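Before any comments, here is the structure.
A single protein chain has been omitted; all remaining protein chains appear in their positions.
Order as written gives the chain letters A, B and C; numbering starts at 1 within each chain.
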Amino acid sequence: MDVLEYTPEPNDYAWTFGGVAPVRRVKPGTALRLWTEDAYCGTLRSTSDLASASLNMPYVNPQTGPFYVEGAEPGDTLVLHFVELTPARTWGVSTTIPYFGGLTSTDRTATLQDPLPERTWIYEVDTDKQTVGFQAQSSHLELALPLEPMLGTVGVAPAAGEARSALVPEMFGGNMDTPEMRAGATCYLKVNVEGALFSVGDGHYRQGEGESCGTAVEGAMNVVLVVELVKTPGPVWPRIENDEYLAVVGSGRPLEDAWRAGQVDMVRWLGELYGLDKLDAYQLLSQVSEVPLANVVDVNYSVVTKVPKRLLPQVEVYDGIHQQLRQLSLR
Amino acid sequence: MDVLEYTPEPNDYAWTFGGVAPVRRVKPGTALRLWTEDAYCGTLRSTSDLASASLNMPYVNPQTGPFYVEGAEPGDTLVLHFVELTPARTWGVSTTIPYFGGLTSTDRTATLQDPLPERTWIYEVDTDKQTVGFQAQSSHLELALPLEPMLGTVGVAPAAGEARSALVPEMFGGNMDTPEMRAGATCYLKVNVEGALFSVGDGHYRQGEGESCGTAVEGAMNVVLVVELVKTPGPVWPRIENDEYLAVVGSGRPLEDAWRAGQVDMVRWLGELYGLDKLDAYQLLSQVSEVPLANVVDVNYSVVTKVPKRLLPQVEVYDGIHQQLRQLSLR
Amino acid sequence: MDVLEYTPEPNDYAWTFGGVAPVRRVKPGTALRLWTEDAYCGTLRSTSDLASASLNMPYVNPQTGPFYVEGAEPGDTLVLHFVELTPARTWGVSTTIPYFGGLTSTDRTATLQDPLPERTWIYEVDTDKQTVGFQAQSSHLELALPLEPMLGTVGVAPAAGEARSALVPEMFGGNMDTPEMRAGATCYLKVNVEGALFSVGDGHYRQGEGESCGTAVEGAMNVVLVVELVKTPGPVWPRIENDEYLAVVGSGRPLEDAWRAGQVDMVRWLGELYGLDKLDAYQLLSQVSEVPLANVVDVNYSVVTKVPKRLLPQVEVYDGIHQQLRQLSLR
Partner (left out) sequence: MDVLEYTPEPNDYAWTFGGVAPVRRVKPGTALRLWTEDAYCGTLRSTSDLASASLNMPYVNPQTGPFYVEGAEPGDTLVLHFVELTPARTWGVSTTIPYFGGLTSTDRTATLQDPLPERTWIYEVDTDKQTVGFQAQSSHLELALPLEPMLGTVGVAPAAGEARSALVPEMFGGNMDTPEMRAGATCYLKVNVEGALFSVGDGHYRQGEGESCGTAVEGAMNVVLVVELVKTPGPVWPRIENDEYLAVVGSGRPLEDAWRAGQVDMVRWLGELYGLDKLDAYQLLSQVSEVPLANVVDVNYSVVTKVPKRLLPQVEVYDGIHQQLRQLSLR
């Protein structure tokens, strides 16, 4: 298997999905060893670094990429299998940002209230114990939380000539901020432009469902992924497969629209996989789906609709490519 | 421990939270053995029974109760610990209902489109295997899904003289439709009126998160619960504790408001339990919360915010009443 | 025409729609001369009276009524024609209330931010000039704004045994807070219980569309209205007719659902009046409707869908009862 290593310089970051020239061309079947900067561009390094002084909004979520996938044509299915996600620093960081996050008014859910105060938390990574350390600032509480690395943003160039900020989750993927995007997961995205032009970034050392304050334990990440291409019609919304689940990530506002989008696509998917009409698929979904929130803080909100494989007959998804890649990466 | 057995006749059902005289008076510390009719009032018994012909909307979700809890005063915390939930019939049932459910327009999210077709599914209960059987009608797919009994509705009388349909989830509890309301769970509700006047109903033999089509595997239920009363201030939103989690159930529309409500209450709760100010509690929540949807189909939508106990220092919640009741019920 | 005069004592106020015994019985065709207290129960009388110290939430919007309309049966159309709305005091009052209003977080759209400061404004009524006086507190700006009296709440008892706070707008009417509810308007409401049990209150000396801060220029009101009953099926949502417009008031959350509800009902209404199928009525509505917001601050939000009579062929609505009552009241 071909392996491409790539670590961007700050000038190499992409800030949008679409509208950016590719940094590399890759063939399907290639493994990529990538480095991604954290969402804050590495500018927050201590509890005295506050977001409003350090960040140059909206230039956050620097993307590693985009990569041009040879042979990828509009309508195809791009397959990204995540082999390894490993912290590239010994600390992660989270922060409140004025008028950003889920439990504050924002530029979109605008009110006349003052913003919440700013505060920055540094989480030390303990590689042996595989934990990150939470330290309260208003008390002595210290907690070792499990390290659970994931990528906030994985996306391709949008359709119809659009270019979207790396803060946006949409049909093209992007800033979905779901803990499901972890090592062992395979992500399926519909190709909108020649070469697909995918990029990744926004590593999280761990994140709660919903990403309440707007930021996870943000950290630079070493990413190993395999790129594949399937010439069958790509999904409307991003799909994720792992050993236990099939999942669809819907995004939108209000939050119920994000949910509806993912659910309708899962009804379609179950229908195709099991030969069910839409009413039977709707009924089955109603009794088996698990629905964790991803984010309620980004330009669109994201909701994951998951179906447990253990409850369903075994079936080949996208020609069984997840299992193939999984075995490959477990060698 | 006192035990009260109660099985309502059809004339005994309550259709609202509030506005109904109590059926029984109980002392804190009493165990109740109850029977609850299914959401459809038992009218759907075969796949040829369709909702629009059989139901007398909005007279669904018949409630067993209300019960007057002696000594309960406005502001107190009512504690309901669920010891056993056991199917009271050998079959459960689910159905599409015209203009009701999550993936259809409704009387609230109104459109000019025709309704989805009606269909009814019967799920046979296999007591040995502890499963319910899904049978597709558009294919030969049959699935044995785990029996996972829960209660859709648990609530007290609302504040301020309101009476609300048994279809409504709100601060007073009600039709939250969360799979977290299962045996082993303790539910905390703020008392709004003298005697609390709680009722339960809407048993589900299993339910996916979100209750997509609007109905779970609905079934009559035998319910064993213990009633307790704590004279500390009741929670703003319903709280649930089990051996693994602390949870808050927020309800509202749009769905993000249901989420915000539960999250803000969990920030408050974490702050009280661990001596954190709101920013530290917000940060901690952001990295540890699990947020499954409950329902996106009822008068208000409901979202559960859960915090795993394993990630947090051990602490007594409501004087440790959950542990006490749990040991009691495990004897 | 029979005339009934009624001024409630504080003990006579109703705080809910439904769940309250009638204060008077009236025959259709009766004129009522009523007095309504302001939303604050008259407790805010100077700029130093602040809401949080003076109000006993949620005991606001005291209702004059309910009135039992003889012969009114579930499904009928209750007709309330407003002949006169006249300020019953020489001043009105408005205020910010912590965590209440449109440009602040609330108990429903919950955030962790501090509330906005409280401030109270007194508006002197100038009867000669028919104005109310706005006085800024942060500058010397003083403005004489036109007196445009309206009623915030007009409603009947809800269906299905519910009782709802006087803060709620819904299918039964209630706290719609639309400037369309002024003298010269006829309101059509579906009867849900025997006697209809309607009440009115929450007088506004003027109000902007949306009622941004949550309160209008609130004031006690002298109300003259005529009660009629039409034995044709009542409307799903409250309808208002005046000399220039037909209107429907939809309520719900999110705001688009309030809009959708009123629009779908107007499609139905246009279809009935002009023999149009739903597509033609939808098209016509798309090109002629005027859609001012009513409130974006109450338990449900309210949106008005208006169709100008001048653009449409003349047609009898509810047997021409508005024109009849209008001529009556102009004598």
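Before moving on, here are some points about what is shown:
What we mean here is this: a residue touches a chain if its C-beta (ideal position, glycine included) is under 8 Å from a C-beta of that chain, and two chains touch if they have at least 3 such contacts.
This one's a predicted model, so the numbers in the text were calculated from it and none came from an experiment.
Partner chains of the missing chain, restricted to those shown and counted over the full complex, are A, B, C. When you scan C:19, C:87 or C:102 for touch with the missing chain, the hit is C:102. Set against the missing chain, the residues C:154, C:187 or C:267 yield one that touches it, C:267. Panel shows subunit B; residues 103-105, 109-116, 254 of it touch the chain omitted from the view. Where subunit C meets the missing chain, the touching residues are 94, 96, 102-103, 116-117, 119, 121, 134, 136-139, 141, 143, 145-146, 206-217, 253-256, 259-260, 263-264, 267, 274-277, 279-280, 282-293, 296, 301, 303, 305, 311-313.
Listed here are the subunit A residues that touch the chain not shown: 15-16, 18-19, 58-59, 107-112, 159-165, 236, 252-254, 257, 260-261, 263-264, 267, 278-279, 282.
Convention: only the chains that are shown with their structure count from here on.
One finds 47 Å separating the Cα centroids of subunit A and subunit C. Look at where the CA atoms of subunit A average out and do the same for subunit B: the two points lie 32 Å apart. Residue positions of subunit A touching 2 or more other chains: 103, 116, 254.
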